[in-house]
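I have a structure here, written as structure tokens, and I will follow up with some questions on it.
Note that one protein chain of the assembly has been removed; the remaining protein chains are unaltered in position.
A, B and C are the chain letters, set down in written order, and residue numbers restart from 1 in every chain.
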Amino acid sequence: MSDIKKVVLAYSGGLDTSVILKWLQETYHCEVVTFTADLGQGEELEPARAKALAAGVKAENIFIDDLREEFCRDYVFPMMRANALYEGLYLLGTAIARPLISKRQIEIAHQVGANAVSHGATGKGNDQVRFELGYYALDPDIKVIAPWREWDLTSRSRLIAFAEEHGIEVTKDKRGEAPFSTDANMLHTSSEGKVLEDPWEETPDYVYSRTVNPEEAPDTPEYITVDFERGDAVAINGEGMSPATILETLNEYGRLHGIGRLDLVENRFVGMKSRGMYETPGGTIYLEAHRGIEQLTLDRGAGHLKDELMPRYAELIYNGMWFSPEREMLQAAIDHSQESVTGTVRLKLYKGSVQTVGRKADVSFNLYSQDVVTFEDDKGIYNQRDAEGFIRLNALRLRLLGQRKRGG
Amino acid sequence: MSDIKKVVLAYSGGLDTSVILKWLQETYHCEVVTFTADLGQGEELEPARAKALAAGVKAENIFIDDLREEFCRDYVFPMMRANALYEGLYLLGTAIARPLISKRQIEIAHQVGANAVSHGATGKGNDQVRFELGYYALDPDIKVIAPWREWDLTSRSRLIAFAEEHGIEVTKDKRGEAPFSTDANMLHTSSEGKVLEDPWEETPDYVYSRTVNPEEAPDTPEYITVDFERGDAVAINGEGMSPATILETLNEYGRLHGIGRLDLVENRFVGMKSRGMYETPGGTIYLEAHRGIEQLTLDRGAGHLKDELMPRYAELIYNGMWFSPEREMLQAAIDHSQESVTGTVRLKLYKGSVQTVGRKADVSFNLYSQDVVTFEDDKGIYNQRDAEGFIRLNALRLRLLGQRKRGG
Amino acid sequence: MSDIKKVVLAYSGGLDTSVILKWLQETYHCEVVTFTADLGQGEELEPARAKALAAGVKAENIFIDDLREEFCRDYVFPMMRANALYEGLYLLGTAIARPLISKRQIEIAHQVGANAVSHGATGKGNDQVRFELGYYALDPDIKVIAPWREWDLTSRSRLIAFAEEHGIEVTKDKRGEAPFSTDANMLHTSSEGKVLEDPWEETPDYVYSRTVNPEEAPDTPEYITVDFERGDAVAINGEGMSPATILETLNEYGRLHGIGRLDLVENRFVGMKSRGMYETPGGTIYLEAHRGIEQLTLDRGAGHLKDELMPRYAELIYNGMWFSPEREMLQAAIDHSQESVTGTVRLKLYKGSVQTVGRKADVSFNLYSQDVVTFEDDKGIYNQRDAEGFIRLNALRLRLLGQRKRGG
Partner (left out) sequence: MSDIKKVVLAYSGGLDTSVILKWLQETYHCEVVTFTADLGQGEELEPARAKALAAGVKAENIFIDDLREEFCRDYVFPMMRANALYEGLYLLGTAIARPLISKRQIEIAHQVGANAVSHGATGKGNDQVRFELGYYALDPDIKVIAPWREWDLTSRSRLIAFAEEHGIEVTKDKRGEAPFSTDANMLHTSSEGKVLEDPWEETPDYVYSRTVNPEEAPDTPEYITVDFERGDAVAINGEGMSPATILETLNEYGRLHGIGRLDLVENRFVGMKSRGMYETPGGTIYLEAHRGIEQLTLDRGAGHLKDELMPRYAELIYNGMWFSPEREMLQAAIDHSQESVTGTVRLKLYKGSVQTVGRKADVSFNLYSQDVVTFEDDKGIYNQRDAEGFIRLNALRLRLLGQRKRGG
């Protein structure tokens, strides 16, 4: 293990990564570089600096980066262009953040001359896979340290004992029976484990932190508009905003109206089923809005192809394959389809649900034609008699099959 | 046209099909057989008999069939096994009813010795395609009469004039500006045209007929359970029911809680976009419940394959290809996956939304294992160190790609 | 019909299009513009000019264009990047030429102010669809005249009678029982109809015109190399060439060695099966070479995704959907995958078959690593013990399924 000289740790400043930081120093006798990303998880990040310093990390080895705009612009929005849902329901809030963290960790490793990286994901989950596939894709020679798979701190009590021995602060809530694993960023908050492990038991309301209970949401619906340009949201209620501001604003609407709660049993890449709770307030609104504008501006052939490719695309992101050629190929196809996805969607927010109630687009983007669809006179654009030939030729092979069934 | 001797008309007893009945008699000088299907559309059907008799149809040429159980058992439930959604949102309520009507019409044609069939679908819509692909698949030599594509009653006023000339009753609401086209059956009610044609305008509340406005739904959530066996619902709140009773019962819950309203701009098979309103109260609950039980009982490989096949399957149904070999192939695959989809789902209904909050299954169906997933000791079922090899081999090709990018 | 002022006809100078030219003049009393494309079909095109002039076409209304390079560069090569085969076997030689002809016809129409286009494809085939989908996609208001669907010259004898009445030369071979429909361009020659209509009868050798019978090909194999850059062939035997020269050179090799003959019963877009004969000498070699270089330079994830998308892509081209958004989306994905498809393939040509026998690529393109794959010492790149974890986690869901089958 003496070949580990310097390691970049994905560091939150919380109990687990604080223990890891100390454990890395003790186990590998190496220099530890901490990297703390602001992905909009809603926590103060400066305390992480103080803790790292206290743990003996050199000031120049502490990296705290605000990645919110990059996260939204280069990860969340491209994913939303695909209407990505894993297993029909999950908006991939954790999965989409991992590649960005991996990428930044590798960049820092190259910058500081580290030859290893480390993370705090456990050995049963998806996140270890996502982090490490990212690391290896971006630096095939990097060494990866996954403490949860290596150390002997395999129970909560041993971890806490280690912390106390090493003077790491253990807050009261960490001692109790809190959900073992949570994750948060601008797009979502997730929880797994403990009280959620029995999939027949309803998720207790106290597990939710990002949305009001729909029953306590306003009794009056609220309407908002979202403007899209080339597949990405650019304005809310007519006010232009940066990607991160778009998502933060939608998060506020979602929180208020109790939108985006999901209780799910899902299939992990490592082969087991797990039960989780997700809150994706702004993302849920965004997805509905994006589908809404596509309804008007996306061609049927493009839309159906997107729908068929989407499950694979979502699976790739879920499995940590963001930096794979096949994800990039699918992205190229999806992005090509979004060139004319420009217009405005009107949404109704009410007690846990969001629905498209109106969409409009300029004539240079709109494919919906009242003239064509009308039951009234359509001025000759569509000749109803064409339908006969259309049907008869689509039916021809079915008729030949029918003749065969009758014995020729 | 003298080769039309006897024609079986899909007949509702309403204005349009009454005009068609008369027009067929006048135009083809042929015997008309009327077929009226009870698909749970919630209308009295006996008046259709009186009207047919009054129009000169012989008593033995009037067919009124209760197809509700067959519809649910052989069409709706198999489709639900696929979690079918067209364009991500539409539950295919109209599309799934058409093949059954076509099938029964052809059976009657064979029974009464008719050599033609007719329907009241217009020349711009999907339903003409669905009816006629069904006819041709089941009887390749059948003659099809589609009055809306043939006659000159191309405006509403000419149609009404024809009705009045021929003593056909025209109710007041038919004279006004009602939505031009509606369809209803047990699974859903749809509306298109007129007030809905501007996709920026919110659907007026009076267009909805099957659900209360969510804002007027009860202020207290309601919980129900649905039991599944081999992929199909068999009981609600523990009470065993026939397929049609299942759907009717869920419709009642959906109506009460304002569930299943959809405002959509969709792509028709004939090549244009249209805007429609759908209400699918019970079906929306059913789909959520089915996804819920699959979460626990369906293998990941099976589930992901289903998700990838689903858009194609839904498209086939939408396009009227129910009787195609490729729909049957997909059904065979889907049905195979449902053999162990057995268990109970608990749902929360509240102001327009339905959510799975619990699911359970017997040990012989359940694939979720608390023992495996737990962060605590899993008794050796899962060795966390296996994850390293899993990740490293999944990463191998990405590392080779990374090496290449660096120039080998 | 008086709204047809000027029509651009896809004109070969042969009997059929000569009759169409005259028929258009007589039927529509309009100006006819002839367009003759050199797609490498191996015929003199200047006689078409003389014939058009003789038929009264103005000199400035005669267009004869050499499209060979554009055809190869922008149509054949992009298609080959996908390894496109329709129904597993057909290299799409006719289908890929139609969009280019359509595109040029519409360009000429705009240039000369014509408001209509016309072609000589029959009413049962795929080519009418391909031409017309191209026309409509590129000019939604263009008028399309398809004489074979409109006129009454529905038998061979009536067509010839019309020709003779109008002084159109009818060569002797056109009077006999030659295959009714042939098509030729640089990529292939096809024949359908007459002697080929019985699919049990072997295609007579005289139907082939582009390749020697394999039995008469040289008794000694020949080896050639093809160099690829970013997915496209750029050199043969080390000699750099333009796209069209590449294909012409491969055609020569293919002709000599009897490569690329195909006897096929295929499914037409219009719903029937037909039996055809294809000769694609150079294209068959090209496809093998392209697959060969991809073996070395294309990542597995990219390659498998390509393989899954290919049948759809081929179907789109076959059906005339070249100018559709979904074909463009797939092209974007495919092209993205080709960025590193650079290297050299060595092929063996012998009596009707072509096989890759060697491939090599620079280290910056090659993904094959002798060091990794070797059974000998691999210097630690691959740790065989990783395979255990890889297998065990891939097996986990199968084990849980197995436990369930046993009753938990």
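Keep this in mind: a contact is a pair of C-beta atoms (placed from the backbone, for glycine too) under 8 Å apart; a residue touches a chain by one contact, two chains touch by 3 or more.
As the structure is a prediction and not an experimental result, all values here were calculated from the model.
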Full-complex contact with the absent chain, from C:A146, C:A233, C:I317 or C:L330: C:A146
Sole contact to the chain not displayed, among A:K58, A:H110 or A:R404: A:R404
Residue touching the undisplayed chain, where the options are C:Q25, C:N115, C:T245 or C:S369: C:S369
Positions on chain B where the hidden chain makes contact: 267, 270-272, 299, 301-302, 304-306, 312, 321, 324-326, 328-330, 332-337, 393-397, 400
Footprint left on chain C by the chain that the document does not show: 83, 87-89, 122-124, 128-129, 132-133, 136-140, 146, 148-149, 155, 180-181, 193-194, 197-203, 214-215, 219, 221, 261-267, 270-275, 291, 295-296, 299-300, 303-304, 307-308, 310-312, 315, 323-325, 346, 348, 350-353, 355-360, 367-370, 372-378, 382, 384-385, 387-388, 390-392, 394-395, 398-403, 406
Touch list for chain A against the chain that is not drawn: 299-301, 340, 362-367, 369, 372, 382-383, 385-390, 392-394, 396-397, 400-401, 404, 407-408
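We take it that only the chains that are shown with their structure count from here on.
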Same or different contact residues where chain C meets its copy chain B, judged by the half mark: same
For chain A paired with chain B, centre-to-centre distance based on mean C-alpha positions, whole Å: 32
Distance between chain centroids, defined by C-alpha means - chain B, chain C (Å): 40
For chain A, residues that touch 2 or more chains besides their own: 267, 270-272, 299, 304, 312, 324-325, 394-395, 400
